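The other protein chains are all here in position, but one chain of the complex has been omitted.
Chain nomenclature is as follows: A and B, assigned in order of appearance, with residue numbering initiated at 1 for each chain independently.
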Amino acid sequence: MKIYKIFPLLLITIILLGACAPALPESIKIGVNAPLTGDIPKVGEGTRYAAELWLEETGGTINVGGKDYTVELVIEDNESKGESAAAVNTKLITQDEVLVIVGPQASKQAVPAGAVANDLETPMISPWSTNPATTLGRPWVFRTPFLDPFQGPVVANFVSEEFGYTNAGVLYDIASDYPKGLAEFFQMGWEDIGGSVVAFESFTTGDTDFSAQLTKIKDAGAEFIFAPQYYNEIALIVQQARELGFEGPIVGSDSWGSAELMNLCGDACKGLFFSTHYAAEGATGATKEFIDKYNAKYGYVPDDVGALTWDAFNIVKKAIEDCGAITGDIDADRQCVRDAMANIREFPGITGNMSFNEEGDPTKCAVIVKISDEGLFTFYEQVCP
Amino acid sequence: MEFFLQNLINALQWGSFYALIAVGYSMVYGVLFLFNFAHGDVFMVGAYIGFFVSTFLLAADLTSALSLPPSVTLGLVLVMTLIISMFLNSFVGMLIERIGYRPLRAAPRASAAITGLMIGIILETGNLAILGPQRLAFPELIQTATINIAGVSITNKKILIVGVSILLTLALHLFVRRSKWGMAMRAMAYDYVVVPLMGISTNTIALMTFALGSALAAAAGILYGVAYPVLDPNMGILFGWKAFVAAILGGRGSILGAGLAGFLLGFIEIFVATIFPSTMRNLIAFGIILVILIFRPHGFFGEPHSAQLRL
Partner (left out) sequence: MTTISASWPTTRQRIRAALSKLWQPYRPVPLLGWLLAALVAVGMEQLVGLPLARTLGMSKIPALFGALVVLDQPALIPSVLLFLILIYILPVGIVARFTAPFTNKIAARLVSYPLVITAVIHLLLLYAVLHIWCDISDYRVLVARMAMIAIILTLSLNVVNGYMGEFSCSHPGFMALGAYVASVFTLVFFVSENQFGEALVPPALGPFLFPLALILGGLVAAVGALLVAIPSFRTRGDYLAIISLAFMFIVKSLFENLEIVGGARGISNQPNYASLPVVFAWTVLAIWIINNFVRSTMGKALNAVRDDELAATAMTVDTRKTKMTAFLFAAFWAGVAGGLFAHVLRYINPDSFGIRKLAEVLAMVYFGGLNSVTGSIVGAVGLTMISEALRPLEIYKWIIIPIMLILIMIFRPTGLIAFTEFNVERLFLPKDKAPEGAEDATA
């Protein structure tokens, strides 16, 4: 029975103690919302590696207003699910009290997570999401990739100028946000410059047999195929197209840009072109430095996710530094970082120079890459908006 | 006509995988009355086992060891990979039966289905945890040779895949129809209460059913690797569910039915994508299946029965 008498006393002591509890050590927390499990674990791995490499690179500290703050990464798994990404963001913001969030990558997670970040007034930057809804009407949400309305016409113009073709075939995944959007913008761009899309074929995520669609494309008289698909699907598409006797080029988008492409695709992919954010081979300066470090540490050339995540982290760093001071009041600091991020102009990222427009989307250049006979992604030309 | 033939050949190849997986589903469903939702992932494991076995065999460099011409070696490697992987994968199946299904023999069937679903998730996640997220490129065990007959391109791979899958399905069918073990399995499917009283062990039959099903799944996995050489941990999920549809479409307890339904599913998917806008493929393909089931509610070869849920 004694405990009941002690209890109120104990409680009062604790409150008194709590009142004069020591202030927490000063550090900056950055949340990472990544798909470590689920459909796209490779993307999650790229995110995590880029984040850890960046942390190592900064030496674990950011200097704000003449004072060094320790940086702490809080990496959470969103299981490639929308609701899970929203929960992760809520947790990062309210529980871990992160200053800013990097991620999620895919649009299906970035859109709901962006809503949470915007509602709870925490800056978020998605390195990979291309859905307009991610940033639309959300002052707190930013992104680093260029958008599909830009990339689609870039590829269309390139093919027209390079090969002089007029009949295009398109093969894309209807159930996935990114390929579908890009396929449509390519179609628009292609028709704008006077070409015609003779076959506009689709499949569903997880499919591995494209023979029916490819047969249709071939029979429709397409001179080339535009396939804005992920590298694992590209390996199959290219091989099957060749087996069915399709001889024309197959052109792609930034989702091709992974070191894994050549492992999976082999010789069949050599000589093909795709548009992307940067060319790994023949890169110079900061880009080369990043690629070399990444390659040395993890054993493969980083794909676009890694490069874009790296850029996102450096933008975050710049925004925090621009902020000038960390007050310790998390709401004020978040506001400060958001404003600083929105004001970033001509940020020299490894995937191109970036300035954010009022929606939080960057304007930047695209690169056309040719896969060389050695299986390297070599720079072919640059297209700027 | 050319167009039709070309698609027919594509459909045959695509259907082969459904057929081989559906047969495994169908056996477990027929004999033990269970939905083995882990079967799609057993197929995935089979493909991975095939990957490791074939990589190992290729590294062993049989060409110089046995002084055979390179093309013969490749063929030998393929055959050995098939046999070894089928053998190994049958243990995976038996393990699943022992851990996930045997303790639930007396439980409601649906509970066993959930166990299967969970084992499937463990296999996927386990694969991801052990091998990491990168996808694997299945080694090329056959050099592609395209034969062009009247405008239709056929590859030697396609012939092999369709041939092996039809052969295996027929072999299994004969095993179940003609052999003593097969008779025991059919008896078990007929009455799982009385047959054990006749001295046939339910556990032995169950193990055998799982072993056979998993062996076929491994064969499907390797053939899949030959045709679509990109392996990833989630590759079995969609295949599994679709093969499940095919298995029930075939009718309970009919090996040939399941095989045929698998091929049919392949045909439907390919031809719907060919004739209609391919965006509508899943919509129309599953619509057709719904219609088939309305007119043949017991599948193609199934007999009307009153499934008594053991609840």
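Going forward, contacts are C-beta pairs under 8 Å (C-beta built on N, C-alpha and C of every residue); 3 or more make two chains touch, one makes a residue touch a chain.
Since the model is a prediction, treat every value here as computed from it, not as a measurement.
Q: Among A:L55, A:A133, A:C365 or A:V383, which residue is in contact with the omitted chain in the full complex?
A: A:A133
Q: Just to verify: which one of A:L55, A:L73, A:A115 or A:L376 makes contact with the chain not shown?
A: In the full complex, the listed residue that touches the missing chain is A:A115.
Q: Hey, which of A:I30, A:L53 or A:I93 is the one touching the hidden chain?
A: The missing chain is touched by A:I93.
Q: Contacts of subunit B with the missing chain: which residues?
A: Interface residues of subunit B facing the absent chain: 29, 35, 99-100, 103-104, 106-108, 110-115, 117-119, 121-122, 124-126, 128-129, 237-238, 241, 244-245, 248-249, 252, 279-283, 286-287, 289-290, 293-294, 297-298, 304-307, 309, 311.
Q: In the full complex, which bits of subunit A touch the chain not displayed? Write them out.
A: Per the touch rule, subunit A residues meeting the hidden chain are 3-4, 7, 10-11, 14-15, 17-19, 21, 24, 36-38, 76-77, 79, 81-83, 86-88, 90-91, 93-95, 97, 107-108, 111-112, 115-116, 119-120, 131, 133, 137, 174-177, 180-181, 204-205.
By definition in this document, only the chains that are shown with their structure count from here on.
Q: Measure off the straight-line distance from the CA centroid of subunit A to the CA centroid of subunit B, and report it in whole Å.
A: 36
Q: Under the definition above, what is the set of subunit A residues touching subunit B in their complex?
A: 37, 39, 41-42, 44-45, 174, 201-204, 206-209, 211-213, 215-216, 219, 232, 235-236, 239, 243-245, 260, 263-264, 266
Q: For the complex, give me every residue of subunit B touching subunit A.
A: 3, 6-7, 10-11, 13-14, 125, 128, 132-135, 137, 140, 144, 146, 148, 153, 155, 224, 227-230, 232-235, 237-238, 269-271, 273-274, 278-279, 281-282
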